[in-house]
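Only a single protein chain was left out; the remaining protein chains are all shown in position.
After this line comes chain A, so read on.
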Amino acid sequence: MKAMLVAFVAIAVIAVGSNLILGQVGFSSEDRAAGPSVRLD
């Protein structure tokens, strides 16, 4: 039972972590598709 709960917590931690990391590795639509002459924000 403990292993199951730890795994579920791990899923949440991985999800939050990957969300933070993926935003910074340069694969967002903005990074991939827009040029310096495009203002999105």
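Keep this in mind: a contact is a pair of C-beta atoms (placed from the backbone, for glycine too) under 8 Å apart; a residue touches a chain by one contact, two chains touch by 3 or more; residues count from 1.
Definition applied: contacts and distances are computed from a predicted model.
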Hidden subunit of the complex - UniProt protein name among "CheW protein", "Cell division protein FtsX", "Formate dehydrogenase gamma subunit" or "PadR family transcriptional regulator": "Formate dehydrogenase gamma subunit"
Residues from chain A at the interface with the omitted partner, ascending: 1-4, 6-8, 10-11, 14-16, 18-19, 22, 27, 29, 32-35, 37-38
